[in-house]
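Here is the structure we will look at.
Yeah, one chain of the complex is gone here, protein chain that is, but the others are all in their spots.
Take a look at chain A:
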Amino acid sequence: MNAFDPSAMVNDPPLLRVDGLSFRYGPDTPTDALGSVDFSLHAGRFHALLGPNGAGKSTLFGLISRLLRIQQGDIRLNGLSLKQAPARVLQGIGMVFQQSTLDLDLSVEDNLHYHASLHGLGGKHRIARIETELSRVELLNRRGDKVRKLNGGHRRRVEIARALLHQPQLLLLDEASVGLDSHTRTQINRHIRRLCRDQGVGVLWATHLIEEIQSGDPVTLLHRGRVIANADAEQICRETRCGTLLQAFETLTSESPLDQGLVRPQGLQP
C-alpha cells in the first residue's frame, strides 16, 4: 500500500526527492536491498524513515550520502541530481552516522575543525560556525576535551554539531539514538525538531523506535527494501484503521513487528 504522500500537503517543491531507487549488493545476493523506492521530503520537516533492522535504511542513507553508487533511479536535492552534480549535492547534506565517526584521540574542537575544513570553511567563519553549533548543543565548555572523555550522549551531540557546521539544508540521521538512554534520546529528538522549526533544516530520521515518531510527522515506512507506506503517522493509522503505528505496521506487513526488531518498548523483552 502506498498511502498519502506528505508532499501533497506542501506547495513548495521538495527539498529531497528519491525516484525509483533500487540497489543490490552484488549479483550473488538473492534480493534487492532497495527496490523502486520513491519518496520526497520538504524543508523544515522532521521526516521519519521507519523500518526494522535490515529494511534498507542504511543502504538508502549510503546512497543519499554517495557512499554507495546509485545503480538505478535518482536522488535530487533542491532539484539537483546526485548523479549529475554530486559535489554540489553533498554540500547541502549533513550526516550523523549510526556508528560514531569521531576521532576519539582528538578534541571536540579539532574534530569539528577537521570536518569544517573538508567542507571548505576557513578562518573566522569556521571558528564562528564551530562556536555557534557547539553552543547550540550546549557543549561549548567541553570544546577542548578529547572525545574519548565524553559519554555517548555528548558524542552524539558533537556529531550533530559537526553535521551542521557547513549549514546543510538536509540533515540525515541514521539511527542516531541507538545505544542512548531514553532521557538522552528524548533530548536529542527535541533538539533535532527545534532545528527543523527554527532553522528550516529538512531532517530524515531513520529509526526503528516508534516512540520517536509524533503523530504529525511524515513517515516513510520501509520493509524489505520497499516503501510500504508514505504519509503522516496519523494518516497511516487512519488508513489502516489501527490505533497505533505499531499496529499499522503489523497490518501492512502481516508480520509481528516485534519479531522483526522494529520496536523494543521499554520493559518488554524481545
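Keep in mind that, in the parts below, a contact is a pair of C-beta atoms (placed from the backbone, for glycine too) under 8 Å apart; a residue touches a chain by one contact, two chains touch by 3 or more; residues count from 1.
FYI, contacts and distances are computed from a predicted model.
Asks: Which of "Transketolase subunit B", "Phosphoribosylformylglycinamidine synthase subunit PurQ", "Na(+)-translocating NADH-quinone reductase subunit C" or "Transport permease protein" is the UniProt protein name of the chain not shown?
Replies: "Transport permease protein"
Asks: Based on the whole complex, identify which of A:T31, A:Q99 or A:N141 touches the chain you can't see.
Replies: Hidden-chain contact among the options goes to A:Q99.
Asks: For a quick check of understanding: of A:G120, A:G144 or A:G243, which residue touches the chain that isn't displayed?
Replies: A:G120
Asks: From the list A:V18, A:A43, A:L60 or A:I210, which touches the chain that is not on show?
Replies: Hidden-chain contact among the options goes to A:A43.
Asks: At which residues does chain A meet the chain that is not included here?
Replies: 6, 9-12, 25-26, 28-29, 33, 42-45, 59, 62, 65-69, 77-78, 80, 85-93, 95, 97, 99-101, 103, 105-106, 110, 113-122, 126, 166-169, 197-201, 216
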